[in-house]
Structure formats: structure tokens, C-alpha cells
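The complex appears here minus one protein chain, its other protein chains still in place.
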Amino acid sequence: MTVVWADKSHNQVLKDIKEMHENEVPLLEMKHISKDFFGNKVLTDINFSLNKGEILGLVGENGAGKSTLMKILFGMDEIHQTGGYGGDIIINGEKVQFSSPIDALAKGIGMVHQEFSLLPDFTATENILLNREPLKYTVFSELFGERLNILDREKMDQIAERAIGRLKVPLDKDMMVSQMPVGHKQFTEIARELSKEATDVVEGIKLLVLDEPTAVLSEQEADSLLKAMRLLSESGISIIFISHRLQEIIDVCNTIMVMRDGQIIKTVPSQGVVIADIARWMVGRDVGSSKREARGFDYENTPVLLSLQNLWVDMPGEVVRDVSLDVHKGEILGIGGMAGQGKLGIPNGAMGLFPAGGKVIFEGKEIALNNPRHFLDAGMAFVSEDRRGVGLLLDESLEWNISFTAMQIQEKYLKRYLGGLLKWRDQAAIEEETESYVKQLEIRCTSTKQKAKELSGGNQQKVCLAKAFAVGPKLLFVSEPTRGIDIGAKSLVLKALRKYNEENGTTIVMISSELEELRAICDRVAIISDGKVFGILPATTDSAEFGLLMIGQKSQVLEGGSV
Amino acid sequence: MTLHMTKTQKLLRIMGNNMVPILFLVICAFGIPLSGYSANFLASEIVIRISRNSFLIVSLLIPILAGMGLNFGMTLGAMAGQIGLILISDWGIVGIPGIILAMIISTPISVLLGWWCGKILNMARGREMVTSYIIGFFMNGIYQLVVLYGMGAVIPVRSNALLLPRGYGIRNTVNLIGIRRALDDLLLIRLFGIPIPLATLLVITVLCLFILWFKKTKLGQDMRAVGQDMEVARAAGIKVEHTRIISIVISTVFAGYGMILYLQNIGTLNTYNSHMQIGMFSVAALLVGGASVSKANIRNVFLGVILFHLMFIISPMAGKNLIGQAQLGEYFRVFVSYGVITISLVLYEVRKKRDQHYVGLQLAADQEALQ
């Protein structure tokens, strides 16, 4: 990162702003904010304030509560539908409660999302002014309402130009979004927020929330974005900046706020902070004191079961570029990393659900890619992170869900007639097997005939596991096994995996965003960054080391060798 | 960062995108000499077809703009127009006033039907076309109920020329002698011996100008936005459902007017059949003009009318001269009409997939560039 700021002048400006507003109330204050989803606490007692023109860096692992906090700020439907929130939001000293993002916009708060919400066949100008176009009067509007007024193209261009001008970026206002490079799309989004100028009903933009705006940008583009952010802050707009690129945070923010497990761990001025500190605050629950004793897996004397060589996978949002990895027989290997870095692409690509290339060698034989059948036939199984989309037949019974794959791949639970010509579903065998998994995994259901969609998330996850166990795999990929399920179910699922590994000797590769979870049950943990294996460490390693790896920093310990 | 294509690839893509019009040009190029028709005859026929059909086809444009695909529900408007015509025939209002009154009567009916149709299509998101197609059938039942059982019994219709001998219900064919060619003959000039109904063409021009103007309005812009991505449009505060309903209402009202213009040219109303055919022929003509399920403009309308109806005019004679059976040519043109719609629908779906794939390639290329 080569961002060099004219620090003095900027800090001077900021100081001036601060002095100017010293006696005034901050722009935004959040007091004692708390939120739970059906008893599952996700935010506890969040307190912070944000001054005019201040840039606040918000960092934390996935699931730390950043996005929930922002959803509360914007009054998203999701929050209201799940019982609202606790605490107060105060803007300019006035307590507010937004019922929808539109309300928030009216108060001058804008957000730029991770996914672009742009229309591909509209120009930058048209997107910037979407549904806020200035209009020219026509007679027809008297009759049919103002939607029959004509768009005032000239004025639209002016406003768009002005908004782009504030960013000082080379964005062509007449370019179609579908032809833009990603960076320009990002600028268009920001320009849209900036173009929201004060009118009688709406206040001009005062606070901008940028949710990982640099994740998809090239370094150059990211640089110009950061510059633009500085410009905005100088002009008095406050910014909440969410990013996983910690160097950017340190470079551009005035204050850094670290969240973990729904709490604010640290709020510090950015001066003098180093990346390692932030990393430690982000991940370290009890830094250095791992709860679990190492199993002491003997890598020297166990053969390699699965070997991935130069694997690439084209999975949208989780692109794998070049992964080489050996999995030893009988171990539990964890794969971690930040969202979007490609960890989820590894099992999805190996199985053939997304276009992939490279080599997958299992038990010394190469497995042809891009066809799940080969993967399954070789004796591997995969529990997908997308339970509802990939993992389950929501409209069918537990029996079907658990037995289907084993029936199709290994011809289990079938009765043969006419010399094997007729393969009849063996209802009794299916019921028996399902029954046994329901007991073994403590799946809570009314009967084995219950439909999968009627179960809770945790129990659905257990069904997915049972489906994989039923195949009796030699190697099991488990992707995000605890995503979206409650704490009780979480530990049950993890225990079941561990037990399955110990009792059957099944090799397990577990992919998870939660580092602590990986450290708790794995032998080794590989961290994926930018579609590549960034490092592999024994699970007992200090979590700060992992934290550094996850944000793309090699630590000294790692330099020169691997495990 | 973009994917580069060679010139031949580009040419192939352009050819592929315009496959249907090119195919029709070829059919017509072979068919015209076979049919033995004179250029003058063909030209005057084409002028008639343009003045007769283009209004109806233009009515399909606005739902396409709003991303709702081909509005097979335009038959609803056609029914409304026919009801208007039946009533003015009963009241004995003739000429231009008759046509205008029929339009006025059809408007509230079209608005109501269009509103209802739009509501239902909002409930069947993602399968608007097949739903609008079934709505046409469903409404045909209601139309029959009204016209065959209601008129003369509940709705006052007195003329014996209209009513069935049993005293209620409208006859199978209604002679529209009062308004026959009323608009066409208003300003009829002859150019090289070809009669040109200027007044009708003027009305059509006004409609086309309206469409062009409409695209520049706020409502038109909103429809374009909704057509591209409903969720983005919704997030920007556009009333998506409402906008979609309005697009169907406009289409239905225009279809009603179009049907009245169509029937004033023909001069007789096939009470229970006219509207059923019209949707299919209009859709086919628009597609022949090079439109797709998601993109259509006025150029497609006129190119479509000319090519499609040229094929329609020549095929019976061409069939007769080629194999000795006029019947064959007639079946051929029916086959071609349906075939064109089928091919266009298939190409649309296949292209949608290919474009998604293309987006993926682009993504990969972008990522390469990032590295």
C-alpha cells in the first residue's frame, strides 16, 4: 500500500473542525445499543459517537456484529421483523428511530453496499439520480400525475458532474454501468450518495457508510477511493468505513473501533496503532490460552489421502486462484480466512459444483473435476454451507434427505428384482437408517416423515451431516457447519464431527469463518487469502498469529518454513 | 479488460442477433417470384397491413420496456375494443364519431382489465408470459359470458341485426358497415396507383411519437429501471408493482384502440374469434421485426409488419404454384407464425444463459487484471 497523505495539512484541518465543534454535539451517537435474534444475543451495549467530518474505521471478524449494527442504524426491515433493538440512536442531539432506510436517507445518512445496486443498462448519471431525477413540466402531468413530466437531462448531468467532482475521480458520467470496471461502479455508488443534496424535505448527505468498498478494487483504484474519502471528510461529511484491509483503516481513519462477539472491544485513535494490535483485538478471545490440548497428530507417519494441486475455482464471490494442499489420512484440517477470499470455493470446486481446474488426487488417483459423481464415487462427501439451496430437499421428508445420496451413489436401501433390472426403494431400510441417525445426532423432529423445511437451522444441519455420514465417506468436507445455528446446536454439531473422526477414522476438512471453532477441533488450520493458501499452522498456535495471517500479513514465526 | 472478439465473431454475433429477420428476408426473396404477384399489388397490400396492424403491435412495446415480456394479455384490450364496437353498432353511431365513441367506451373497460391483469402478473413474477397467455383464455370465457349471454339480456342491445334469433347474445359475425373504413377513407390519396390511408397513418405516427416521448418521461425511466432490476429499482424507492401494473394498463388500452382501427379496416367483426388470433399475430410480427422478449422498438414494429405480412400474403399462392395446393401455403404460414415465436422465445432463454456466462467470463477477466 503506497498511500502517502499530506498528513499535516489534513490533521490540521481535522483539528480545526474538532475545535470548531468542540462545544457542539456529535453528529451521531449510539448509546447502549443491543440486539438479539430470538434470544440469540448478537449485540451488547454498543456505545460510540462520531463527529462531523470524522472517519471511523469499523473492523471485526465475520459475524462480529458490524453489519447488524449498520442495519440498526438504517432501520432495515430485518431489524423490525425480528423484534427491534435496545438503546438509543442520537443524531445531532436528537433521538431518532428510523422505520426504513428511506427515513435514514432523509436524515442525510447514506450507505454504499458491498453488492452494487446499479442498473447495468443505465449510464452513471442515470444511476446516480435513480428515482431522484429532476423533471421538466409537461401538460400531461396535470392529468396523470407528475410521473408524466420529462426528465431534465441537462440538470441531471449537472448534478452528476457535481457529485463526481467532489470525489475527484475520472468517472465518465455517460458511461453505461455494464461497461465500467469495478472501481468505477463503486465510485458511481458513492456519487449517488453524494448527489443527495439538501432539499425542503431531505437533508443533504452528512454521514456515509462504506461497507468494504475496497474489497473488489485494485490497489490503484483503492488508493483513489481513499483519497476521495479524505476529500469528503474535509468537506464535513462523516464516514463509517468497514474494511478487512487493516492498513487502509490505519491510513485513512481518525478513529478505529474493533468489534468482537457483538461488543466493542476497543475504540482508539488511529495514530500509532499497528496492524498486529488490531489483529489481536479482532480475534483474541483469550490470547495464548487455547482451550484445547493438542492431539499430537503424527504427520510423518500418516499417508497423504487427498492432494489438491494448483486448484482454481470460479465460484462467484469466493474465487480460488491457486491452492495446493495435502490432507493426511485421519486428520481434521481446518480451512479459515476472511469472507470472499476463496475458502468456500475449495470444497465447492473440488466437488464439481462450480467450474474448476487443476488436479485433485485422492488415494493416489486423479479425480476428474466438474462432475460431482466422480467426487462422490471416490469416497468423499461434502456438507455444503448453503443448507437450503444445496444441502436439503426442503419439501421432502427426513428419510429422503438422509438416504438420497447414499441410495443414488452406492445403491444402498434398494431391493433388487428381475435380476437387478428393477431397483425398488426399500422403505423399511430407509426408515431404520433415518431412525438411527435421528437418535445418534439428537435431531429434534416429530417423525422421520417430517419435511426438512419444518426443522430449525441446527436440526437441518444435523440432517445434512447425517446425509454425508450415510455415504460412509473416507474424507468429509464440511463447510461452515455452524453458520446460522444456535450455540447449543453448534457444540453438538462440532462434537459429532469430532466423534465421527475419532471413531471411524474419517478424515475431515472443515471450512469455517470462525477461527476459534477451527482451533477447537482441528489438528491444523490453513488460512486462505486472495484465493491462495497463505499459511498452515498447528491449531495450537497463538490466535494472534492466525489473525495476522487472515488479514494478509506473514508473521515472523512463519517466515522460512511451514508445518 | 473486456473480452476481445474478432471481426468474424462480431459478424456472427450480429447475424445471430438478427436471425429471425434475416430468415424472413430469405423466405420472402424466394416466395415473391413464386407467388407471381405484381409489385404494385404487393405494395398496396403492405400499406393496408401497416395501417391495419401496426397500432396493435405498438401496444406491445411498453410492457417489454418494463421487463414483463410479450404481453399476450393484449387480447383483453381487443375484447374491450370489440365491446365498444358492438355497442356503437347497436346505437347506430356511424363514421368517425362512431370510432371515437367506441374508443371512449373501450377505455374504462381496458383500464379495468389491464389493472386486474397487471395485479395477477405481479403475483406470477418470473412467468409473466405464460400467465398473460392463460389470462387471455380465461378472460375469453368471461367475454363470452358477457357477449353471448349478457348482451340483450342484461346489457341493453336492441338491434336485430346484432342479436341472435333467440333474443339475446350477439351473432357470430357483426357487420360494421357504419364505420367501415371510416378513418381510412377520410384522407385517402393515391400514389403510383397505390391507395394510402393518410389519416390512419397519421394516427399511427402520433402513437409512435407518443411512445418516443413516453420513454423520456419519469414514468418511462422508471419502467426501464424496473425492467432491468426490480430489486434495485425498489431500493431506490420506485413503486415497482404499481409501475408494472401501469405498463400493462397502457398496453391494454392501446390494444383496445388498435383493435378498433383494425376492425374498421376489415369491416366485419368475428365476435368470438377476432380477438383470439390477434395477440398471436401481433407478437409474431413484432418478433419477425427483430425484437426480443426484452428489447423492442418502433423500427422492429414496422420491419415486422412488412416482412411478416409479406410472407402471409405470398405463401398461399406460392404454395399453390409450387405444389398445387393453396391449403399447403396456408398451413405453412400458420407454422411459420408459431415457429417464429418459438424460436424467439428459445433464443431469448439461451441468450440469457449465455450472457450470464459472459458476465462470468468478464468477472474472471477482471480478476486476472487485478492480479
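All chains are identified by letter, namely A and B, in their written order; residue positions are counted from 1 within each chain.
The rule we apply is simple: a contact is a pair of C-beta atoms (placed from the backbone, for glycine too) under 8 Å apart; a residue touches a chain by one contact, two chains touch by 3 or more.
Everything that follows uses one rule, which is that contacts and distances are computed from a predicted model.
Enquirer: Considering the UniProt annotation of the chain absent from this complex, which name among "TonB-dependent receptor", "Carrier domain-containing protein", "ABC transporter permease" or "Dihydroorotate dehydrogenase" applies?
Expert: According to UniProt, the chain not displayed is called "ABC transporter permease".
Enquirer: Please pick, from B:11, B:154, B:187 or B:334, the residue that touches the omitted chain in the full complex.
Expert: B:334
Enquirer: Among A:25, A:409, A:429 or A:520, choose the residue that contacts the chain missing from this document, as touch is defined above.
Expert: Only one listed residue reaches the unshown chain, and that is A:409.
Enquirer: Which of these touches the unseen chain: A:90, A:394 or A:520?
Expert: Result: among the candidates, A:394 touches the missing chain.
Enquirer: On chain B, where is the contact patch with the chain that was removed from view?
Expert: Contacting residues on chain B, toward the hidden partner: 120, 123-124, 126-127, 129-131, 133-135, 137-138, 140-142, 144-145, 148-149, 323, 325, 327-328, 331-332, 334-335, 337-339, 341-342, 345-346, 348-350, 353.
Enquirer: Spell out the interface residues on chain A facing the chain that's missing from view.
Expert: 351, 353, 372-373, 375-377, 382, 384, 388-396, 400, 404-405, 407-409, 411, 414, 422-425, 453
Convention: only the chains that are shown with their structure count from here on.
Enquirer: Spell out the part of chain A that touches chain B in their complex, as residue ranges.
Expert: Within the complex, chain A contacts chain B at residues 101-102, 117-122, 126, 130-133, 135, 138, 146-151, 179, 181-182, 218, 314, 316, 319, 321.
Enquirer: What part of chain B is in contact with chain A in the complex they form?
Expert: Residues 1-2, 213, 216-219, 221-222, 224-225, 228-229, 231-233, 235-238, 360, 363-364, 366-367, 369-371.
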